[in-house]
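The complex appears here minus one protein chain, its other protein chains still in place.
Up next is subunit A:
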Amino acid sequence: MATQRVLPQSKESLLQNYNKRLKDDIRSILDNFTEIIKTAKVEDETQVSRATQAEQDHYEMHVRAANIVRAGESLMKLVSDLKQFLILNDFPSVNDAISHRNQQLRALQEECDKKLISLRDEIAIDLYELEEEYYSSSCGQWDGVELPLCEAFHRQDSWGSSSTTSDPLHPNTEDSDRLGTQESLQRHLNGHGTNTTEQS
């Protein structure tokens, strides 16, 4: 509790310090500039000789100009401190920045995953075709342990159509239908339908 009471006071005193620096620097610039303009006025009557007065005025203007520049530098340092304070302590804008960044990252992640899923779907279609070709040829006999994709689709369709059709023992017509649709789909996707038939 004691530490919590100390921190806000230091923030308050810091901001009061910023205010004071701002007022002092602006006052310094205005006063010094006004005094330079006043000193620039040529006076006829002087207490010392003209040369001495001129030398004194020259030195005074030099010092006041240096004061103006110092006040300007101090104002720049104040602006830098305010920027730092703003970045660390302006919670509304920090929250905005965090939520904006989160949105960007989530959008990128969703786009990435969407593209991966569409890629998976396309490859699944191609894999179906390839497995059907492979397992229907003489070299690809499956032992029933690992179900190839094409056989899984055959079985699923035969289970689904057994209630509607009266001939579940004729998969060839279903094959040719599916091949026809799959071939047209494959040709649409990558145009390699004729190549796979040539290779077998």
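Criterion: a residue touches a chain if its C-beta (ideal position, glycine included) is under 8 Å from a C-beta of that chain, and two chains touch if they have at least 3 such contacts; residues count from 1.
Just so we're on the same page, contacts and distances are computed from a predicted model.
UniProt lists the omitted chain of the complex under the protein name "Mediator of RNA polymerase II transcription subunit 11" (options: "Phosphatidylinositol glycan anchor biosynthesis, class T", "Origin recognition complex subunit 5", "Proteasome subunit beta" or "Mediator of RNA polymerase II transcription subunit 11").
Check A:V48, A:A97 or A:A124 against the missing chain and you find that the one touching it is A:A97.
Interface note for the absent chain: among A:N19, A:T52 or A:S136, the touching residue is A:N19. Only one of the listed residues, A:V48, A:V63 or A:M76, touches the absent chain: A:M76.
In the full complex, subunit A contacts the hidden chain through residues 4, 7-8, 10-12, 15, 18-19, 22, 26, 29-30, 33, 36-37, 40, 61, 65, 68-69, 72, 75-76, 78-79, 82-83, 85-98, 101-102, 105-106, 108-109, 112-113, 115-116, 119.
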